[in-house]
Every structure is written in C-alpha cells, then in structure tokens.
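Okay, here's the structure, questions in a sec.
One protein chain omitted, others in place.
What follows is subunit A.
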Amino acid sequence: MPQDHLVTAKELSRDDIEAILDRAVEIADDPSAFRERHADTLLALCFFEPSTRTKMSFDAAAKRLGGETVDMGSVESSSVKKGESLADTMRVVEGYADAIVLRHPSEGSAKMASEFVDVPLINAGDGAGHHPSQTLLDLFTIRESAGLDDLTIGIMGDLKYGRTVHSLSTALTNFDARQHFISPESLRLPRSVRYDLHEAGAQVREHTDLEAILPELDVLYVTRIQRERFPDENEYRKVAGEYQIDAETLDDAKADLSIMHPLPRVDEIAPDIDETTHANYFEQAHNGVPVRMALLDRLL
C-alpha cells in the first residue's frame, strides 16, 4: 500500500495482506490491547448506496477499537440530493474525520475521491468496480479454512458486475492459487480484470458449469446473479438455476470444501448446505469486524 488509501486490491502486496491478516488474528484475540491507540479517532461512513452490513461492520470495527463514527445518513436526506458533487462532499467530510469509508454507485468514484482528500480513504464498493476490504475478510476466511498457497478456488455467479470477485481474484494473484471462474457467457469477468490476471501471470480457467471442476476445489466462492442484470426475465430464468447449489450438488466435492458467499444470498445456496461442514459464509461475515479493525489500525 504505497499511500494511505485502499482503493483497489491491486495496491495490496502479499506482505500487506499477510500483515493485515496477522494483525486481525491478534486483534480478535485481544481487542482491548488496541483500544488505547485508537481512542478518540473518528471514522466517516459515506454510503451513497444502501449497504447495511458493510456499514455496520465498519461501524462495529471503529467502535471496538475505541473510536467513534459519523454517518452521512441516507442519500435522500443529504446534500447529494441538492446536486453537490462527490468531490465537494469528500472535501467537506475530510475536515470532520480521521478517515473516510466510501460506498458509491459509480466505478472509479473511490479513486477520484482519494485524489481530493488527505485523510485515508477506504473503498467500500464503487459500482461494479472493486471492494477491497471485503477481499481482506475473504482472504482471512480462505486462509483459516484452506490456506492461501496451493489453493484451488472456484468463483461462481455474476463475475461481470461482481465487485467482490474483481477484488478477490486480483488479490489472489499474490498467492499460489489456481482460479476457476464459473459463469454464464454473458456474465464473464470483464476484460479489464482478465487483463490484470493475465498481466500478473495468474493460473486462470473459465467455465460455464460447475460440475466438471467441482471435485478439484478447496474453496467455492458463490455470488448472486442479479435479476436486474438481464433485460429479459426469460434469459434470467434460463441461467439462474444452473448456478444454484444444494447439499446434493456437493456429493462430488472434497470433504473439506469450503463454501463462501459475500452475502446477502437469495437462492443460490440452498439452506440444506447451512448445516454441513462446507458452510463458511456466516463465519466469513463475522470475520469482517476483526479484519476491518486491522485495516483501520494500519491506516489510522
């Protein structure tokens, strides 16, 4: 991390990632040891798009570190409604807080915002772009269940618009990971992400169905296929069913296959998986707090 922002996963080196994950373990063990240092720090939560979980997770992380948060509130009630630019909002908020967490519907918004402020800025999702703090908790979860080296991971669902996927696949190029992408043809990884993976020399394969590759996987990362991405309801129904899994689907999987999902899920993971040892998505969500504490500890 060359500067004090976290905009995309591309700026995270292997050393950065390992340092943050190690710190997250320490913090989870003894949060009180870090509280002194962060008492009186103030984190601004600027969510231009609704996201209860990510926002709560940052809020909890800041408060567990002994700090406070200020919340922009909903877009409807803010000056954005009056037509203020994001650049101006960021320059105002910079004066209020020690760091900014930004979620915004436009791709590149966090990159632009980071150019206008001197306090650390964390991208908590920019449109279909990136979501690097999610990636850190994903990596934490993967490391706990399967390790980050000699890893075979399947990433399935909406790979085109799935910002968590874009950040995760980019970060995984730092490790010895074989990445298998499973999606309908129309929701393949965007050209820009494939370009980065190719540049990084990643071991990547693309598939349209899960079946053939499932037995090799240590981790299966599932994302939601969004109905609104399809102009035609029939097109949606045709593909969506193909990317739903249940306990029976996993008959051919490794016994210790870990199933992950950035949540919320709709129907892509059947509830009968919840009770199996494969289910790791709630654990993954819980990891958000210590990992974000570690990230704040590093940036603040």
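General observations
Heads up, the rule we're going with is that a contact is a pair of C-beta atoms (placed from the backbone, for glycine too) under 8 Å apart; a residue touches a chain by one contact, two chains touch by 3 or more; residues count from 1.
Just so we're on the same page, contacts and distances are computed from a predicted model.
Between the names "Archaeal glutamate synthase [NADPH]", "Tetrahydromethanopterin S-methyltransferase subunit E", "Aspartate carbamoyltransferase regulatory chain" or "Lactate utilization protein C", the one given in UniProt for the chain missing from this structure view is "Aspartate carbamoyltransferase regulatory chain". Of A:27, A:44 or A:86, it is A:86 that touches the chain left out of the display.
Residue A:105 is the one among A:105, A:215 or A:271 that touches the chain not shown. Summarising the interface, subunit A meets the missing chain with residues 85-87, 104-109, 111-112, 115, 126-129, 190-193, 195-196.
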